[in-house]
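Not every chain of the complex is shown here; the ones you see sit where they belong.
Think of it as A, B and C in the order they're written, each chain with its own count starting at 1.
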């Protein structure tokens, strides 16, 4: 049951585990996972969405998937915390990047993304995505929430529930407003964590008005990690839940490589404890977005993004193995 | 009352709010504020003092004002925490940089700075300054403390109350000793926060001897943010108080771009909570100093400095609106 | 005649020359020029177009104007080579950035740019622009070529005469094909210099087919700077001519901060000799595009871009003073 992560050696035809090779070896796929060659028989798909046409300040997140692939070679196979070994309990593949064949128009781009994820869902694959800017989560939701609104645990400095900007309803500050409006996201089962920074005066807060639970950084300080975890569980309950992690939810000291950093955010230790604490939720997918590698010469942002992705993969794999999608067990156990 | 932050569009003659434009747009003034064209009718002046002739290790803080102007475009108009919208309650202008016409002699340079701030005070403008090295606060105090010694909340890794160095009484390690000696600063109403690092053995501590309250980083750990805030309020009371924030008070992970970093300092989350907690004090001005952008390719230091400046602006604007200088209400309410 | 570059000191009301102040002083406008307050009475406008929605690889050129403003403080007032002192022979203003109020749609964005430049032309202002990606030159031409097709001296690694890409006729690889198709650019009076790099096989070369003179880098090596200058003069003759300099025309060692660098390009010494050699042509404007400061931590790209801009300004100012637009002498000589 553990052999589905092996590759075949080109020279001697032997199978080997790519994650046991030196990390600087191998073409950089996400966590050195095998690259998918078909859509069948995959439990969890690791997917890149290299689109940053929805940013409002510094672009560059289109290079996020490539950067995270490179740094994710630092990941090994098992969580020291939970003992979850995702590649053993699920069949996991790097599915490559979504090809956005009309990248100069944000609505066309979103349509490409939606089409891609419809196929992913149709093949019963749980998606774990690396962006791209946060606008991409909206078309992902269009494919994922086909059976009704889903819940979300959302890490971010910003609520991303603004309205139109510069003539477009679609940009990286609005995906979750659009998702609520379209019945894709249940605001009462949505919790936003780490919100902070200055605001535009006179702008009503759609998150609060629609009933989302917003934990500003000040309340985060008061509640502590355990208190926030309790709130997460209370809000999302046991319904289908998606995790969306905008790296600007982290303090910029941990993620300088992002387009709209906000001072005074979450530390990586806090973030990892929160993600690990979500084990047992009814998770259906997740993403790490707004990683702009060229804005961070130290590589810290991609390293932290890759680690968030790995810990997310652990709880997703645990959920995927226990809560089969569509009434099925994980593919590889069949 | 909210129209004094508008600019006029060059092409169509319409007024617009520069803070609602894309952040990469517009010539970079502090927080995209309008640039002053005269000294009349300004409540708070945002001022750059590009002088680093008082540094003792790595120079570069002369480029601090330019760097902070650039990153401060990330600031919006209102604090999410306090709902203070500084540009609505006060008339705020970027006053440009002090021109130091004799920059190669530190005493001459200080005289230029003093002259400038005398005009600022004479026009009833509350100054919020970006340095430059910390030696600049001394000539600012010479102009500001014209009616007797003031109090200070001082964030720093160093006490800056040393004596002469390499033949000069004036350099960035001595401003507050000089200020006490000259009767500009009341040591009993001075609190220094975040002090740490190695010391020179055999050197008496002027801060402690003169009666300042010094919170070394170890005591900071014990007191916590709330305990420190209590001490701040106890020490400065309701007298006139100035906030001086040397970015090396932050841990170098949050501010690598400074001349004399010291490991193990304050985090941005702590710093922002402290500044926000000072609302209600009788504040008369503030500064953020020792920002050396070229020493930090990630831009983290200027981002954090700009955010400290914004949160300082919020509490200053609140004070300026409520505690009119010279018995007057804020200029714009006349 | 030399006083129109002076500013007024905020403190003492005296006039002063901002270009004689320390370079780290003053809010960063292009070459420390005064900022325009109206459209009247300007000979040459220095304009930023912060748009990079037309890039095909790494974005970031939207921050080009801000980056070039910052580094252009290194420019002084007179060319050592030609003795042209542009600020003395023309009235030059930093006109700020074009506000693109619909930035998420490239065609809408281009319409904003075109509208802006129509006003510029209507006020008899010669534009010198900093981009932004190269797609912006197309809407500039729409305003500038109102009286018939113009000629162009074009420095670039790429011809930028490709056809549609990913569903859009408008992107940074196609502006000059569109311009020829629309009758804005005369291909027979167009010369492209420094073209190189790998190509897509099977793609016809529109530049060659339409009759442009294309000097690939190999021929550049053979002709030398003097030979290229001769070709420039032969091709553009004495008709109206625009200079467009994509910084990726430079070797990446001189301009790493650009989205699609190509190895093996022009050196800065060659580039400056070519620009200086264009004195005497009938020049009507110019641009420096594709500067992405965040991709170059050394600041080299913005420094070189600012210098190209200065030397372009010298020959443009010389042309503007001698060849009045619309039959008028320069504004300031009236």
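Note that in this section a residue touches a chain if its C-beta (ideal position, glycine included) is under 8 Å from a C-beta of that chain, and two chains touch if they have at least 3 such contacts.
Keep in mind that what you see is a predicted model, and the values were worked out from it rather than measured.
Q: Number of identical chains in the whole complex, 3 of which are shown?
A: 6
The rule is simple: only the chains that are shown with their structure count from here on.
Q: Copies subunit A and subunit B touch; is their interface built from the same residue numbers (over half shared) or different ones?
A: Homomeric contact, different residues on each side for the most part.
Q: Where the centres are mean C-alpha positions, what is the separation of subunit A from subunit B, in Å?
A: 39
Q: Residues of subunit B that contact two or more other chains, please.
A: Within subunit B, the residues that touch at least two other chains are 22, 24, 297.
Q: Spell out the residues on subunit C that touch subunit B in their complex, using ranges where they run on.
A: Checking each residue of subunit C against subunit B gives 9-11, 16, 21-22, 24-29, 35-39, 50, 62-63, 66, 69-70, 94-97, 99-100, 103, 115-116, 119, 297.
Q: Which of the residues in subunit A end up touching subunit C in this complex?
A: 52-54, 58-60, 62-63, 100-106, 108, 165-168, 170-171, 294-295, 297
Q: Show which residues of subunit B lie in contact with subunit A when the two form their complex.
A: 19-20, 22-24, 74-81, 85, 88, 253-254, 267-269, 271-273, 297-300, 303-304, 307-308, 310
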